[in-house]
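My questions all concern the structure below.
Every protein chain except one is present and positioned as in the full complex.
All chains are identified by letter, namely A and B, in their written order; residue positions are counted from 1 within each chain.
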Amino acid sequence: MPGYTLAELGACLGGALVGDVGRRYTGVASLEQATSEQISFVTGEKHLAAAQRSRAGALLVSSRLSPQITQPHLVVANPHAAFARAVDLFHPEPEIAPGIHPSAHIADSAQIAADAWIGPHVHIADNARIGARSRIGAGCSIGAQSQIGDDCVLHPNVTVYSHCRLGHRIILHSGCVIGSDGFGLAWEDDHWLKVPHIGGVVLEDDVEVGANTTVDRGALDDTVIERGAKLDNLIQIAHNVRIGAHTAIAACTGIAGSTHIGAYCQIGGAAMIIGHLEIADRVVISAGTFVGKSIREAGTYTSVQPLMAHADWKRNAAQLRHLDRMHERIKELEKKLSELERKSS
Amino acid sequence: MPGYTLAELGACLGGALVGDVGRRYTGVASLEQATSEQISFVTGEKHLAAAQRSRAGALLVSSRLSPQITQPHLVVANPHAAFARAVDLFHPEPEIAPGIHPSAHIADSAQIAADAWIGPHVHIADNARIGARSRIGAGCSIGAQSQIGDDCVLHPNVTVYSHCRLGHRIILHSGCVIGSDGFGLAWEDDHWLKVPHIGGVVLEDDVEVGANTTVDRGALDDTVIERGAKLDNLIQIAHNVRIGAHTAIAACTGIAGSTHIGAYCQIGGAAMIIGHLEIADRVVISAGTFVGKSIREAGTYTSVQPLMAHADWKRNAAQLRHLDRMHERIKELEKKLSELERKSS
Partner (left out) sequence: MPGYTLAELGACLGGALVGDVGRRYTGVASLEQATSEQISFVTGEKHLAAAQRSRAGALLVSSRLSPQITQPHLVVANPHAAFARAVDLFHPEPEIAPGIHPSAHIADSAQIAADAWIGPHVHIADNARIGARSRIGAGCSIGAQSQIGDDCVLHPNVTVYSHCRLGHRIILHSGCVIGSDGFGLAWEDDHWLKVPHIGGVVLEDDVEVGANTTVDRGALDDTVIERGAKLDNLIQIAHNVRIGAHTAIAACTGIAGSTHIGAYCQIGGAAMIIGHLEIADRVVISAGTFVGKSIREAGTYTSVQPLMAHADWKRNAAQLRHLDRMHERIKELEKKLSELERKSS
């Protein structure tokens, strides 16, 4: 019989059951969209009102919110994580029979695990290796000598250049490019000379890279993304960057050459970090922030202009060109005022 | 006989003829490049001088500018739109005979309209549907259960993940990715847990998506781009975003998760809009603007730093760290000054 009862979910996810546990649910949904047949979740106080209004048949909640919930629910330590697992239970990944699609072109010297799946129009070059149960989507290109570990998923149209080393359980989204040449140029007389890039890219276990994100290979040494780091879409990782373990980077961010980012950092969308910097562990960079210097201490850092109606912005922005002069005028005023005060006392 | 006379163009585009209408023109060009055999157009007062200097054989102009134009011309309500139609007349899209290229791989369960065109090395997965007269360029990948409506054009190397629903007359430029997983992560103990994304992407009729733009699928509900919205290149649309009808978004813009943008908005290039915001209809966001809060009223909004010579910037930027202190010093001065004034009066 399809679906799960709350008792069955509790057996899979852990947690204490509250309310009618025998009813069978058929799926998961947001608090707003869920029907009485579906399960939803509450991550915190600020979603409590929505949870109380929700027509969801059951909820995953923390012990703190449990007393305020009238629906049947499962009390779990981490409702967001438990819900992620519940989604997997209700929507398991479709099984794909292993094998190599006849339209794929695999170099004779490449090594493909027997239980890997290689999709249509894939190209795998000399001496590349694809690990157990990995899936290489349609139109992907894997360069010579590159290694893909076990249980990886490459969505369609991913490009991995030669000599890249990917660990296990890596997910690469469509259009992402791993191992393109870094932007290394030497000025010679009257033109740029290309600096050959002989370093590679290392993606450690459990890294996920978003759609159309680019990770350049190192000039001499490798570009490295450590285990469990997560990259969103349209991110640029330049040559010889190192991203620490379990760091998460939101979309449209650029990280310039040789910058090292610590572990457990969170970098907001459209941040721009210049080259040759050191960013400590557990640093949080706000969205849209420009990072022009190293950050030695954990904490939250920001540099954005606040939004204004255009007319207000125009009036205020005009003064941005004269801040230094404003400062001088204040100093001058302070000096004159204290002279006057002395005289008048 | 190739080309069009002004009379023939007038019959197609509407508008009143002024001057010699029998001459045959062979093409279209900009005011600067046009020869006497070609047609150009004038959108407004600021191009009037260029129009008067132009060697174009004929022009498309508004009734307001018509008296100041000496060349033969067609008086139209909307010269820009009329010119767009004229370009189509002179440069019709090449006909492509329908059919499926033998190198394409189409799942048996996929449904392809008899008059669709499927290019080389395309992959179309299980139960996907391609509508009448749609063209799927070389190397595209269409995921399982996804639907492409009628008269769509997918340029080469586009990726559409599974379970996406595209309307009619959609244009997707090369490298764009529709339906990649949103950046949804739950923190669990010491690592990120991936939140499965079971929502889809809906692109309504007449949407155009630029090269290498990414549109993530929703977590539970869909990501939706409403009819007639136009997206330029290298844009990120995160999970569960909704873009209103006829909104135009310029390149390099990022829109974070669950933000809803109204209809008829215009969003400048490289704008960054954070997540969970509401942007009203008919809002104009200037290029380079960071939007960190909801916008409830139509109007133009901006947040950029003005450009300076680097030395000036350095001097002024130093003060940006002390604005709060400057404000305190001004308050202090005002207080002391009013005391002095009281004493001296």
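Keep this in mind: a contact is a pair of C-beta atoms (placed from the backbone, for glycine too) under 8 Å apart; a residue touches a chain by one contact, two chains touch by 3 or more.
Quantities reported herein were computed from a predicted structural model and do not represent experimental measurements.
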Considering the complete complex, identify which of B:Val87, B:Ile100, B:Ala113 or B:Val284 is in touch with the unshown chain. B:Val87
Contacting the left-out chain: of B:Ala29, B:Ala128, B:Leu166 or B:Ala219, that is B:Ala29
Sort through B:Val21, B:Ala50 or B:Ala287 and give me the one touching the missing partner chain. B:Ala287
Chain B, residues in touch with the chain not shown (by the definition above): 28-30, 32-33, 78, 80-81, 83-85, 87-88, 91, 94, 101, 103, 119-121, 137-139, 155-157, 171, 173-175, 206, 208, 210-212, 228, 230, 232-234, 246, 248, 250-252, 268-270, 287-288, 304-310, 313-314, 317, 320-324, 326-327, 330, 333-334, 337, 340-341, 344
Which parts of chain A are in contact with the chain that was left out? 103, 105, 121, 123, 139, 141, 143-144, 157, 159, 161, 175, 177, 180-181, 183-188, 190-196, 198, 212, 214, 216, 219-221, 234, 236, 238, 252, 254, 256, 272, 274, 284, 286, 289-293, 295, 299-306, 308, 312, 315-316, 318-320, 322-323, 326, 329-330, 333, 336-337, 340, 343-344
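Everything below uses one rule, namely that only the chains that are shown with their structure count from here on.
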Indicate the whole-number Å distance between the mean C-alpha point of chain A and the mean C-alpha point of chain B. 25
